[in-house]
Structures are given as C-alpha cells and as structure tokens.
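Note that one protein chain of the assembly has been removed; the remaining protein chains are unaltered in position.
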C-alpha cells in the first residue's frame, strides 16, 4: 500500500515477492527488502516497544543502529529489522512485550513514569526485610529485564574465520571512501574496500545526487584488479597495529592493513521535543532510504524539520515521491537556503522560518504520529522527517586513538588524527558536502600512499570548496511534561540527565553510569552529543570539557558465533592409540592427550582396574607411557646444564646410569620430576611429567638463553614412545624377545639404562620403578612403537601380560608411596616437605631454587607429606582434599587416596603438621561427611619399603 | 592483534609469542642477604615506562629481548640476547 | 629382523580412520617420506663439510634434489622429495662420522609432514594461518615457523600448495581442522563483484 513505482527502490527485485510473518501475521515484500521496509510498505510502522516505558517505536534511522527496530527471529534475539533482509517463511516477532505488540499490558508503565525517576532503583526495593531484594524485588524486576529471548535449543552453526592482508583498508564505500580506494589502488597499493551496505555508493544511493557520479566511480573501481571490494561487510572495531575485524555475514575476516582510511561517514541526529519517539517520526535520511532503496513511501502527509540544506533535499524527495509536504520548519531566522528553497517554493511547499518542532502528539496509544506543533500551531501529519545535524561516526576513529572535540560555532563534534597509520575521509572528517568528501578521499589516499612509500599517480582531487552554511544548532530545552527523549534505547528524557547532575553525578562517565545513557544497543550514536550538551549546560562547562564517553569496540552489535568461529578441540594421540582401541580401552582425556583409563567393559571398571593392578603385582603389566615428556640434552655442557636445573648431581653421573631428577623453581618449590639417563658424555635423555613438559622445555631454553651453555635441548615427546613393562615377570618377557641387550639382573641393574635393539626396534631402556615392581621402560621412535608393542604383547602372552591403564597406574604408584607432581605437591611445596632431602645435592654450589630452600629451611617447616593407612574395616574413608586437623585448625590435606587391593585397605598421602609426621603418630582427618577419623601415620612406601621388588 | 617483530622470524602476531617478563638482575645467591633475595624473587619491574623483557617465539623456540612501553604498549625495539651482553 | 614403521594415517596408526579432505582442498600425508635433520652444536659445520649449501635462517635451499630447510643456526632439515638415496647416503655418512657432527633432530619421528593442495588451498590456508601467504609476500624460498590450525608448525610452499610440518601426535586433529576450513572454501570466499 505504501510501495512507490519504479525507478524508486534500487535494492528490491519486484519480480521476486517473498512472504514472511510478523507477530503471526503474514506480510509480503520483495527480495532485497529489509524486514522494516517490507513492513512499512504494508503500513506496519510499529516494530517494537521501548525498554522502560513500553512505548511503541518504529523506524528511526534505517541503518540498523538503534534499538527501535530490534525484533526477534527464531534463533536470534535483538535483530535490527532495518538491516536484516527478509527471507521466505521468516518468522519475525516483537520482543519485550507483555501480551502483544499492539496491546502491551506493560504500556501502563508509561503512565507511571513520574514514580520512576532516574536511578529510582537505587533508592528503593530494599525492604521490608534484609533479603527482600533477593526474594521479592529482584525476581520481579528480572521478569521485566532484557529485550529478546534466547532459544536454548538453537542449532549449532559453523561460522567461518579467515585472514585478510592489504596495504590499505578503506572503510566505507561512500563518495569519500570510493575516491580514496580508487586513488590508492591507482597508486599501486593493494586495497580492500569494505562497506556494510549491500551496494557501494553510501549517500550517493539515497541522497539527492546526480546518478552519473556513482556510475563513474563504479566503472573506475571495476577496472582495478588490485582493489578488492567487500560489500555487506562491517568493520566492527580497530585494534592495535591496524588489526580489524571485518564481519561479512557469518564470516570474520581478521584483517591486517598497513594503513587504514576511515570513510565511515556521519550519523544524523534526532531532534529533541515532547513525544519525539512516535512511530512516523524519523530521520530525514531514513525517509530518503525508504524511498530510494526500497520504494516505500514513508508517509502521506509530512512535516520536515530542516535546520540545513539536507532537510530541504529531504522535502524535495518527499514531494517527488508523492508525499504531501505540509510544512518545512527551518529554525534559522534569516538567509536563503539557496536553490533548494526556491525549488520547494516552486512546488508550492510552505516554509516557515525561525520555527522548530515544539511537540508531537500521537494517535490512540501513541501508536503513530498524528500531529506536530510548530510555532504554537498544530499540523496534522503522519510523517515528521527530522534532523538535528550530523556527528562524525567517531567510534572507529576513537578506537584508533582520535580525540573528540567540539566546535561550538557549528555545534558539531570534531576528531583529531590519531598517531596510528589511520586517515579520515569524508563527513567523518567534517567534509559533509559531496565535493569536500571526494577531495577528502583523494587526500587521505595520497597521505596513506606516501606513508607506504608509494607515489600518487595523478592528483584528481578537486580543490576544496568553501564550506556550505552550517547547520543550525537546535537548542535543547526540557519539556515540563517530559517524554522528550535523548536516548531512545533507554527511554531517557532531558530531565533525567539534568537530575543526575543535581545528584552530584557531574562527570560524563558518572552521568552515563547513573542514568545508563548510551549503554543501550545504539551505544550513544543518537544521544552522545545531546547528552554532552545537556551536561555541559547543567554543570556550566563547555561541551569540549565535558566530552563524550569512551567509544569501546565493537562498533555495532556482533554475534558471539562469528567471534567464536569454529575450533576443533586440540587432541593428541600416542602412536599406540589404535592398539588401545583394539583392546577395548576406555579412553580419557589428560590435557590434550587421550589415554587408556583401563581396558575392558565400562560397566565393570572396578574389577578391571583391580585385575590390572594384581597383574602387575603378581605377573607382568604393560603401560603406554608415551605421553611422558622426553627431552634430549646434547652438547659438551649437558651435564653442567642439568646440574644447574635439577637438585641432584648429573655432571658426575656415569654413562649408562639413570638418576631421579627433581626440578625446583627459583622460589624453591617443587615443579617437576623425572629421570635422566646419561647415554653419552655429551648426551642425556630426560623425562618430564606429561602435564609439565611444555613448560619445562620452555624453561630450559629460557635459562639457557641467559646461561649460554653449550647445550642443545630437543623435545622428543612426540618423536619417541614409551612402554613400561613391569611386574615380577617383566624380565622373563623381555628375555623372550630378540635383542642385543642383556636384561639379566647383573648386566642391567636398577637405575641403569641401555641402548640396543628389541624385536628389530631400536630402543632406549631404563630400569626405573614407578610401580614398585621390577620395571623396564622401553623408549623407541614412535613409528616403531606399534611393532614393539605387538612384540611385547606376543612375548608376554605366556606370562599373562596385561596392558593396564591410568587408574591402575595411579594406585600402583600410591601403594609404593610415589608422589605425583601437581597432585601431591602445590605451588609452595619444598623438597623437605616431601621428605626428599635425599634428592637434593648438598655439594653442588648452585642449582635453581637452592638459595631459596636453604632460606626456607631456616625459616622453619610447618608441614610434611606422609602416608596414612586405614584399617581394613574402616567405615569412613576421607576423600582427596579432606582436611587434616590439629584440634579444629586445618594443618594439611589429603592429596591422594585409594583402596589398595594389594594391602586390602585404603591408603593415602597427606600433608600433616611436621610434629605429627613421624611414623606411628596419629592425625585427625575430617571426612567429606564431616566425620572425624583418627589415622596412623606410616612410612611413605606402603609396599615393599626396602625396595626389594623393584631392584630384584 | 599486536605485532611483535621477532629478530629471527620477522613481524608476527603477538599470540605467537610468550612473555617471560622483564629482565632481572642476576644477584649472586651466595652473596645476597635474605631480604634482598626475597626482593629478587618477588619484585619485578613494573614502572610506568619502558622495560626490557624476555620473549619467546613459540613455534621456533627462539628467545630474544624487547623494549616495550608498559603504558602505550609500543614496542621500541627487539634484539637478540647477545646484543645485550655486548652492551653491558 | 627390522620392524616396519606405522605412521598416523596408515592402518593401525594413531589417526587411522580419520578422513583426509580431498577435492578443492586436498590434504595429503607425506609423513612416511624420507627426511634427515640435524640440530645442536656442529650441525651446520658438518653439513657444510659434506657440500650441503646452507641457506640463511628461515630460507629454503636445495641440494642434489633435496630441499634444505634452515630452521635455526644449528637446526637444519633436509626433505628428500624423491631423492631418497642421496639423503640416505648422507644420513649413513653422518651415522658413521665422528663428532663434532651435530645431533639427530628426529624430525622424521616428531613431525608429521602433510601437504595442503588443490585449487582452493590458498583459501584454506587463509583460514588456518594468520600470515600473509600471497606469492609476493611469502615466496617459494621462504620458511614460516608459525601457527597453522592453532598449533605450532613449519610451513613452506610446494609446487602443489603448502607443506606443513607439525607435532605428529596431533595428526588426527590437524586433518579435522583442515577439513573444517575446507568446508568454508567450497563457496568462494570474497564476494568481489568481479574481483579477486
């Protein structure tokens, strides 16, 4: 019903009608229509209800930059109806309404406004009881909070994330941006030009301009292969070193530009008067966009507020689109507006000088504009096109470091150029007229090119024209009856801001926080300047002194989906992964690794784990230890390097021997342990714990960046795999394999290492004992690990060899009293607290942490790690992390606990007070259920304290 | 994303690097009093100004030094650790 | 009896069963390909003594049909690229040589070697790597030690696309990550109104 004939409607394709629903009712628009334009074409002007007062709201800017047009889509809340295209069957609904959009029961709040002044919620809802807020008021307010609804069943979508590099990024394809991009590309730069709109041209596409201007720019642009154009793409922030997110639908281009030209244009400002929010009142540019982009007549009878030339152009456009223009109100008292005024006179349009809009009134329920008052006279109309001038789109410039100023003469915001390689062009730089914008674009390109060391081929920029007459600065006066909105998003009126100042919130940031001005979806686009003016007036300061609040990214709303993208979870697999799966292992993640937890049926976990433990104790087990950190240290100083890094002596360690190694940080706290196998005078093979190896490796390199010893550190964690063959029958299994290594007790004693070949696989074998049993740890190149595994399995078959998993391994080590770094230690554990004096060299002049543990020893030790053994019939077994108490004071905690099938009782490691740490002491432990239990302290190793089994 | 120019790998996004903090004095542990030793352990350079700090380029495991302004985040220069020794 | 190696994408390997993308973006596993690397003091000197010309750090050279990757002053990797016998001969010479001769870097075991190719390979790489990989910015002689698909990697151009070397234990992850990137390349990425 409001659709204009062709050629109006550059974006729509009238051959492709599209049906969709709004609030359950079916509407029809054309391909290319936005939700708002299609609805407007059908006479549906109310799109939403406001945040606080639930007033009807409609089209304001047609740029997707205000809260008025936010609607709900099935899986997306808070979607801008004036930017989002319609699609077949799209279900659109209003949000934040109690009942329906037409009949919102919460509209009553609008009448109660005087009871709810600015910041009212800070002064009430506190009683009558201390918890009334939590129990009563907050739930009530939470029901009214928010706008759209999240659908927790929304399906997962794959968002795309990619990278883009260019010499010059031009943001905005209006006349300034187009000229900048073309000039830069003609100068040989590699240029990306982006614009949020579906087409290039900016104001050339909806303003009163000669179509030839755009056609010419468009053809020049198309001839440039080094100019990449991204339409429908928002540059949504500026970050350090010209790093910019370009968002193109569901795709994020993480963009790096050597230089940036911001031609982001300006934001037309609404006027402030009573009922300035009624549907039917819109920015002049919004009316033009409706007409030219969508072929939608924005009203039947219009009044235009025209404080400058732009308003006159809007009036002319309206006349041409068949709208009856009842009056053009020009607040300027004298002077001619030049040719536009004459043209309007010629079309019989009345112009009233020194006039402004004093108030508006709506139809029933304020559902649409009915009339406006100009010079005390009410004029019937259904459209009011307003403009209170432009402010430069300051968000991106400010993020790049520009500072906002204010030119009182023109009533406009100004921007300084930032230090970063960023340039401005067009109305963002204050060049509001076409010739100025074109010249500005060329100038910015020349500046960017010269910064990049490229010459401008040809200066096509026209000379800068003299400034046109400035837009009249409309005064802001509070209406005694209010409803003169400064911030539509937050329903804030002039008096709200004035009252905030009266309360003492005089700084602009405090006004923002107290009133929430500028905190809504439009982030102050339409309110920042007016707010600054009101606060300046109320605090007797200048607008420049008051300033605007910080413009933080993003520029416009962006989905979490496009930011998150899609990221596969990092996963690392040992070379034996498929072998474990074939053996029906239950796999568990350990960091990025997946490891066998146990082998067998998930429903019989306890039995499987117990069987695995008993197999190791009584026969032989096989554990994939490939996730262990493996580092090779090579070079003449390798021994000296280890001496500095670890607490034990390694420089004098004989070739072929394996030593425990304990790493401290500078504070003297235990950070890692492992073993070091000296393979040659200049070569050590060192293990580190699975979780710590990345850090240990980095720390080794860091220390050596300072020490500069002649040593190379190679991280072999992935390159080598490890198999631990352990149990009383381990030797028999290995001796059954073809090998050049003598696994005999005398030839290969405990804590020694051998290189050789086992079953055709080159190996490094170490006799160490994490389980407390006779153990050989076989390390080999990872590609050969499956072959070695198969050979060991085959050789072990007659001996009942059982592969075992992580859980059995944890119990086995606990039975032996071996600690796990990170579980049995924390960030301040010293070797003394672990009873690891034996592992700390007293002779070495230096190792990392030495000075600190000596100092800490002098300061005194308060706790010690001990073993606790529970009676076989104990009812209460504390869990891990349960407290050890002295009286009621916590002195320590259980760090590891488990049921030992070997011992037939529960055992634990725990920190206890140092005075209670001798064997035979008893300590009190508080179980998770609050019960206290009294437990005897035992030696660290619950099993085989004399080490006969592992050294056999 | 900030750019950090690695002396070995050239300009890269700063997420390829790991900060190892400001360069610290290296007191002789045997000749340092307890209070000075704890100061060495716990107090790091944090002035609002330019600091020299250690960085690691993670993919290549190369350690180097950078002069950076802790207020503006401007990186003044980056250089190999051997240059520091030459200077001092 | 020599055991036969199993690499991740081979039957029984850690990534067995993980599908490699093919078509516009193709991922090929070259991990079984012959490589030889030295690292640590003496590496560069020994290779030079064998007549291997050493490029500058992070540059690619060639020697008798192999590609020579200089990853650090004392960190050099040679990719056989079919010249297996040449490289095997060098490796065998090294094994028999006396120090100083550097140390094995075990890259043939520690690093997977995969190739991203196909007409959309550049598009896929833009998604996997933050570097500017256009030909005039990243040449055929350049080496990038960087991050590809969120993990540390070494990358060079190959005739067909890009060769990427990375932690072998992350092979299945890497294949899934490349596949996810490839899905987004099936529709051309930049809607350029006629330009690319």
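For clarity, chains are labelled A, B and C in written order, and residue numbers in each chain start from 1.
Going forward, contacts are C-beta pairs under 8 Å (C-beta built on N, C-alpha and C of every residue); 3 or more make two chains touch, one makes a residue touch a chain.
Please note the rule applied: contacts and distances are computed from a predicted model.
Trainee: Just by its UniProt name, which of "Branched-chain amino acid ABC transporter permease", "Heme exporter protein C", "FAD-dependent oxidoreductase" or "Diguanylate cyclase" is the chain not shown in this complex?
Mentor: Matching the unshown chain against "Branched-chain amino acid ABC transporter permease", "Heme exporter protein C", "FAD-dependent oxidoreductase" or "Diguanylate cyclase" yields "FAD-dependent oxidoreductase".
Trainee: Would you list the chains present here that the left-out chain is in contact with?
Mentor: Missing chain, whole complex, touching shown chains: A, B.
Trainee: Looking beyond the chains shown, say which of A:211, A:589, A:798 or A:845 touches the absent one.
Mentor: A:589
Trainee: Tell me which of A:163, A:220, A:254 or A:683 is the one touching the absent chain.
Mentor: Hidden-chain contact among the options goes to A:254.
Trainee: Who touches the missing chain here, A:415, A:882, A:910 or A:935?
Mentor: Of the listed residues, the one touching the omitted chain is A:882.
Trainee: Which listed residue, A:361, A:558 or A:611, touches the chain dropped from view?
Mentor: Result: among the candidates, A:558 touches the missing chain.
Trainee: Just checking the interface: what residues of chain A touch the absent partner chain?
Mentor: Per the touch rule, chain A residues meeting the hidden chain are 51, 70, 73, 75-78, 96, 112, 114-117, 120-127, 130-131, 133-134, 138, 141-143, 145-154, 156-157, 159, 237, 239-240, 243, 245, 254, 495, 499, 502-507, 509-510, 513-514, 516, 519-521, 523, 552-554, 557-561, 563-565, 567, 569-571, 589, 592, 667, 822-823, 826-828, 852, 855-856, 859, 879-883, 890, 893, 926, 928, 930.
Trainee: State which residues belonging to chain B touch the missing partner chain.
Mentor: 1-2, 15, 18-19, 21-22, 34-35, 38-39, 41-44, 46-48, 51, 53, 70-73
What we mean here is this: only the chains that are shown with their structure count from here on.
Trainee: Looking only at C-beta pairs in contact, point me to the busier pair out of A-C and B-C.
Mentor: A-C
Trainee: If you average the CA atoms of chain A and of chain B, how many Å lie between those two points?
Mentor: 27
Trainee: List the centre-to-centre spacing of chain B and chain C in whole Å, with centres computed as mean CA coordinates.
Mentor: Each chain reduced to its C-alpha mean, chain B and chain C end up 31 Å apart.
Trainee: Multi-chain contacts only, two chains or more: what residues does chain A have there?
Mentor: Touching at least two other chains: 254, 256.
Trainee: Do you know which chain B residues sit against two or more other chains?
Mentor: As it turns out, chain B has residues touching two or more other chains at 1.
Trainee: Okay, in this complex, where on chain C does chain B touch?
Mentor: By the definition above, chain C touches chain B via 57-58, 71-72, 130-131, 144-147, 152-154.
Trainee: In the complex, go through chain A and note every residue touching chain B.
Mentor: Contact set of chain A toward chain B: 239-241, 243, 254, 256, 666-667, 697-698, 701-702, 705-706, 845-846, 850-852, 855, 858.
Trainee: Residues of chain C touching chain A in their complex?
Mentor: Interface residues on chain C, with respect to chain A: 1-8, 12-16, 39-41, 74, 99, 103, 105-111, 123, 126-127, 129-132, 134, 137, 150-151, 167-173, 176-177, 180, 183-184, 189-196.
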